[in-house]
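There's a structure below that I have some questions on.
Here the complex is missing one protein chain, while the rest keep their positions.
== chain A ==
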Amino acid sequence: MSKSKIIKVLSMTIVVIALIWTLYPLMWIVFSSFKTPIDQFTIPPKWIPENFTLRNYKIFFSNTEFVRAFFNSIIVTAFSTILALILGIPAAYGLARFKWKHASLLSFIILLARMTPPIVMVLPFFLISRILNISGTYIPIILASSFFSVPFAVWMMQGFFSEIPESIEEAAMIDGCTRFESLRKIVLPLVLPGISATSILCALVSWNEFLFALILTGQETRTLPVLVNMFVSEKNVDWGVMSAAALITVIPMIIFGLLVQNNLVKGLTAGSGK
């Protein structure tokens, strides 16, 4: 066997192992969601459901909170992503373009928010929202989600802006554009793949956010990941319904990921090109 063939086989094997490693829990959830409660813990365990059932999905969809939680997730994800971009893009542009005395320190401080363990930030967010009388509304959870997305957006976009030669902007300004116009008409279209990649990753973070959503949302604003947790009670866990709920929760993001995968790959590659 030639050397290149051996490398090919080895690579394929590693890819298959990585795939199994990644998809194993997801497959377990898929199969469990079609099992009856009795079949969840048979000994020896059975991967494929013996008595295929849609009971778990029926229970989940008949939960009156499902539709509301689904829309809440969409609202929180959309607004926190938009907020992250509104704040992150100008900040990243400023850090990439202008020479500041402590620019690198400032970048690092912005990243500190991303490094802080979420559990540390839950209580201040909760207390502030209570004091401002906005607890249980969308505002605290949107702000909390974007709290972690903004530093991420800043860091990602800073890389994309740095890649655009300053001379392009200077040329635009010589032709009569203001700084803002050159940013809007020249730079932003050039970093569009980067904006797509950043927004996709910010949306993923917000959609899957659990800890803040658990503490900061109320009955009316509860998101899907919190709803999944509602099937764990003091003495029992309804694994089947939980699995169905988990699957329903990840499906929109899988579809979204598949739709935008080209932009994501393009954006990430562009970002790492420098």
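Here is the rule we go by: a residue touches a chain if its C-beta (ideal position, glycine included) is under 8 Å from a C-beta of that chain, and two chains touch if they have at least 3 such contacts; residues count from 1.
Following the convention adopted for this analysis, contacts and distances are computed from a predicted model.
Trainee: I want to check something: the complex is missing a chain, and I'd like its UniProt protein name from "ABC transporter substrate-binding protein", "Dihydroxyacetone kinase", "YdbS-like PH domain-containing protein" or "Hydrogenase maturation factor".
Mentor: Matching the unshown chain against "ABC transporter substrate-binding protein", "Dihydroxyacetone kinase", "YdbS-like PH domain-containing protein" or "Hydrogenase maturation factor" yields "ABC transporter substrate-binding protein".
Trainee: Just name the one of A:Val67, A:Ile109 or A:Val232 that touches the chain not displayed here.
Mentor: The one listed residue touching the chain not shown is A:Val232.
Trainee: I'm checking contacts with the chain that's been left out. Which of A:Pro25, A:Pro165 or A:Gly218 qualifies?
Mentor: The one listed residue touching the chain not shown is A:Gly218.
Trainee: For chain A, which residues lie in contact with the unshown chain of the complex?
Mentor: For chain A, the residues touching the absent chain are 36-38, 40-43, 55, 123, 126-127, 130-131, 133, 135, 214-215, 218-219, 226, 229-237.
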